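Report on the following structure.
All protein chains but one are shown in place.
Up next, chain A:
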Amino acid sequence: MMRLEKRPQASRAFSYATPVLAVIATMVFGGALFAVLGKDPLASIMTIFWEPLFGDFAFYYRPQLLVKGAPLVLIAIGLSLGFKAGIWNIGAEGQYIMGALCGAGAGLAFYPAESVFIFPIMVLAGALGGWVWAMIPAVLKVKFGTNEILVSLMLVYVAEQFLASASLGLLKNPEGFGFPGSRNLQQYASAHNGELFAGSGMHWGVVAALIAVIFAYVLLARHRLGFAIRVTGEAPRAARFSGVNPTRLVLFCMGMSGLLAGLAGMFEVAGPAGQITIDFNVGYGFTAIIVAFLGRLHPVGILLAGGLMALTYIGGDIAQSQLGLPAAAIQVFQGMLLFFLLAFDLFTHYRLRLGRTEVA
């Protein structure tokens, strides 16, 4: 018989090994899935993980890694703060949309004026949009004890409707021949979040993501607030006795994650996406949940996980065009990753003992 025994202390080795094991297991089972779909499993996996980095067109795909990774990392860093403390903001997708709407709206309000101040104003507006959207579940939680999971999630659907409304009405391009969607910010120099170095994929969102990683690292490792977050997650009772203010913690964690998600949306709409359209959001807010867990809720881990997840997006696109792998297969692939991660995490906290089970 096998039985589980709780480790007195979480295993560090397994804590690091779990994401690697999960990725390997996902490759194996993902490969099996691709085989069922009638694709060569090895070729599919190679296309997804190798082609974007070292393939013939890597010079084109590598910058994409930054473009896709930046919003994921930015959002996941914010989410990880809350997740660490047991505060579940799962509506980052909505905050991302609101950030994009506010950011783009602020920029378009000045159109066609050109000024160096427009882009900073857009950044502030985007951050504010995401922050406000996240403060709704936060305030309801601290005031009324409302479940933040459900409220933040409901607000995603509300935000999607706002997005539809804005791209059909308020922010619609007056010179767009009646098509839905806003003006293209890529053609508005003052508002464009362009590449900082040509061909590098580096835009202000990437810079912001890196700053967020450093900021989160310092916060968690060195700051009192970071300590409060960690204690609340690991021992809520102890946290209360040590004087942690749960209200402030909820407001901070939710607000911060909303702010970062809003920024991600704003950088995306002003840069790679270019314009507000009905289906402008592509689910980064949800994928970022996987990124946060895959990165073990640790800033550096999230940076790596964000890169890996960006890789599956890009590799998935390549596999789609070259091998005819359906887009949904990649979504399944990403979902699988989270499953394996959660399952393997068992060994971080428990060890498997072989032997007879005794009667207690």
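Before moving on, here are some points about what is shown:
Definition applied: a residue touches a chain if its C-beta (ideal position, glycine included) is under 8 Å from a C-beta of that chain, and two chains touch if they have at least 3 such contacts; residues count from 1.
Following the convention adopted for this analysis, contacts and distances are computed from a predicted model.
The UniProt record for the undisplayed chain lists the protein name "Nucleoside ABC transporter membrane protein", from the options "Decaprenylphospho-beta-D-erythro-pentofuranosid-2-ulose 2-reductase", "Imidazole glycerol phosphate synthase subunit HisF", "NADH-quinone oxidoreductase subunit N" or "Nucleoside ABC transporter membrane protein". Touch with the chain omitted from the figure is made, among A:Pro8, A:Pro112 or A:Gly145, by A:Gly145.
The missing chain, though absent from the display, is touched by one residue of A:Gln64, A:Gln186 or A:Gln331; that residue is A:Gln331. Among A:Ala43, A:Ala58, A:Met135 or A:Met154, only A:Met154 touches the chain left out of the display. Interface residues of chain A with the unshown chain, by the touch rule above, are 4-6, 37, 88, 90, 140, 144-147, 149-151, 153-158, 161-162, 164-165, 168-169, 286, 289-290, 293, 326-336, 338-339, 342-346, 349-350.
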